[in-house]
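Working notes, beginning with the structure itself.
All protein chains of the complex are present and in place, except for one that has been dropped.
== chain A ==
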């Protein structure tokens, strides 16, 4: 069994309630931080721990905290990003649903580190029942004196609110989240200024993922250096992985970073291998935004090393032969899955979720979706594949926020690694009309057809 940090106590019955959580050592980090540490010491510990943002980009959390403008004298805010909407990712929901007090404890400790007196948890609208769980937990924390005025008699005040979003993926982008929290339309802001200087109500703000914040209590309790020992290289600590797809045991797993993909996929402790005897075809390691990888690049990197579950190893080889750890939405496909259909499905999602502010993303995501829909339904043209490539390259990097990149990457990776499947769709429209076209006739059986065709 590998080290558990976040889900260590998740299976204790009644851990959702304050009493049980407190009896099991809960809120110790708040006591420790408020009574024996200065805010800067807490920031320093998080820095030492090497904790990286768990929301997708993997930016070091301690570094982010140290950027916050403490000199201006403006009030500071900590906002927890619980707008988890990435297709394939459901780790934060699990964490908040089963141990809500861990997040609240993390929020108090982190707010103390940032000297913030007003903090928010921004949760997506679809998580209404989790919202209620958090509300109840916050009430309990207020009643027990962990929130409110003069916490533990130290003179530190903190108010914590849960804010329910309206169900928009774009509000998971930190500046759009801030806009939404201010009551405006959830459009990402143009950076700079960064939220650390001018965020919520033009005050310095830090936006962190649920999982990053939930890791802070352990770091404060056990010191950052201890946390840095877990994991591998610059990927320290543990990570929640939400696994789905054609695997035996889908669900949320806490793994130590540096575990090999092979072990994660095939050991009974984790995913337990494929769901049936159909072979592995592809996987997406970090939620729908990151590039998909074909079977031959899953267990080994391009230069023959074992692929590990870590920020570095998964992105080994850049986008040509690698991917990203992203938010840890681990999606596995066997050979019944159609990559074109899957890519279309992702594109449809980004088309629907684009905020419509900047032109490349607003128009490009819709275009990608329409072309992919055509190919998937047997109306594709040979030039459509190059057209898709061209559209995605024109979106990538030219948009205000990373949603444009997120829409472009899966399409690029699908064409890069599965171009012949696109060609098959274009050249044999009769064969792919059935929605389950790869169930009886997996692509490996018909691959030779694509090769013979001359155009």
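Heads up, the rule we're going with is that a contact is a pair of C-beta atoms (placed from the backbone, for glycine too) under 8 Å apart; a residue touches a chain by one contact, two chains touch by 3 or more; residues count from 1.
Going forward, contacts and distances are computed from a predicted model.
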"Fumarate reductase subunit C", "Carboxypeptidase regulatory-like domain-containing protein", "Heme exporter protein B" or "2Fe-2S iron-sulfur cluster binding domain-containing protein" - which is the UniProt name of the missing chain: "2Fe-2S iron-sulfur cluster binding domain-containing protein"
Option from A:136, A:362 or A:427 whose C-beta touches the chain left out: A:362
Contact partner of the left-out chain, one of A:252, A:280, A:400 or A:450: A:400
Listed residues A:123, A:170 or A:385, member touching the removed chain: A:170
Hidden partner chain, residues of chain A it touches: 168, 170, 185, 190, 351-360, 362-367, 370-371, 374, 387, 390, 394, 397-400
